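Let's look at subunit A:
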Amino acid sequence: MAALSHHHLSSTAPFAFQQAPPQNHSGEPTQHAFYPYTDNGGSTLGISGKTFTVIAGDTRSTSGYNINTRYAPKLYPIGGQGPTHKGSKIVLSVVGFAADGRALQERLDTVVKMYRYQHGCEISVKACAQRLSHILYNKRFFPYYVQAILGGIDEETGEGALYSYDPVGSYEREYCRAAGAAASLIMPFLDNQVNLKNQYEPAAVSGFDKKQLVPQPLERPQVEELVRDAFTSAVERHIEVGDGLQMMFITKEGIEEVYFPLKKD
Partner candidate 1 sequence: MNHDPVAWGRPRDDIYGSYNPSYLPPTRQPYSSHPPSHPTTHTQSPVVTGTSVLALKFSTGVVIAADNLASYGSLARFTDVKRLRPFNRNAIVGFGGDVSDMQYIDRLLLSLVVQENYAGGGESVTLMNARNLHTYLSKVLYKRRTDFNPLWNALLVGGLDEHQKPFLAYADLLGTTYSAPSLATGFGAHLAQPIMRKVVPDEAAAAKLSKEEAVKTIRECMKVLFYRDARSMNEYSLAVVDVRGVELKEDNKLEAESWAFADQIKGYGTQTV
Partner candidate 2 sequence: MTSIGTGYDLSNSVFSPDGRNFQVEYAVKAVENGGTAIGIRCKDGVVLALEKLVTSKLLKPNANKRIATVDRNIGVVNSGLLPDGRHFISRARDEASSWRSTYKAPIPISSLANRMGAYVQAYTLYSSVRPFGITAIVGGWDAETEVSVDGAVGSGPKIGSGGKTPGVKEGGPYLYMIEPSGLYWGYYGAATGKGRQAAKAELEKLKLDPKTHGEGVITLEEGVKEAARIIYVAHEDSKDKDFELEMTWVSAVSGPTKGRHEEVPKALREEAERLAKKALEGEDEEEEGKMEE
């Protein structure tokens, strides 16, 4: 049983899933029931621009206070050709229970590949996004315990497209979204820096006359800097985030991957 003791640790750690297995306070012998979920930590985010979408995630995988590995990608190209996903223009990021994340990635990838065999053309991000929602909702009563973000290029406008999901398939198209362990740290930062929340025209007067700045699509260098800042800050304040930052830039040309080391502490 010692071999498995870290599972207990992970389920009692204060930052792990809120729905931990029920704790026993009755004084009876503790039942060692099987709980099919765990939290592997980490964080992801996505931002869409005028001509691109970026999806980013740290590469740390955790079990409770343990670091499983410093390199476990949370970003998966979807579709394209063969096991290397050559030519793919859609990226899925999953954070939460990594085994469910993998299973979800494989299902979506199969669906997208089948779509091309059946229709002779690539699936649109919009259709792929809805399909992902259905996959998640189909397991409504035994959910994939993940927060997913899907990124690509909108077929009709050529702009970046970004969709975010809850574990049971509720989804929304957004300009930016943070997910995972440090979502609560990163999301307000993005609200402020991408959607310009609480930013007003400097010249304006106070009170009701204050004019909210209107968000504009950001350029790639700006976005890359924001992503790096978001993660280096999250690393400082969250123990489950760190080791490496993986970014995937999706343009009409395809996917470009960038890796950036983060602190390993």
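A word on the picks: all candidates are chains of the complex that A comes from, given by their letters.
Throughout what follows, a contact is a pair of C-beta atoms (placed from the backbone, for glycine too) under 8 Å apart; a residue touches a chain by one contact, two chains touch by 3 or more; residues count from 1.
This one's a predicted model, so the numbers in the text were calculated from it and none came from an experiment.
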Using the contact rule from the top, which of the candidates 1 or 2 touches subunit A in this complex? 1
Residues of subunit A touching candidate 1 in their complex? 1-6, 31-34, 36-38, 40, 61, 63, 66, 68-72, 97-99, 102-103, 142
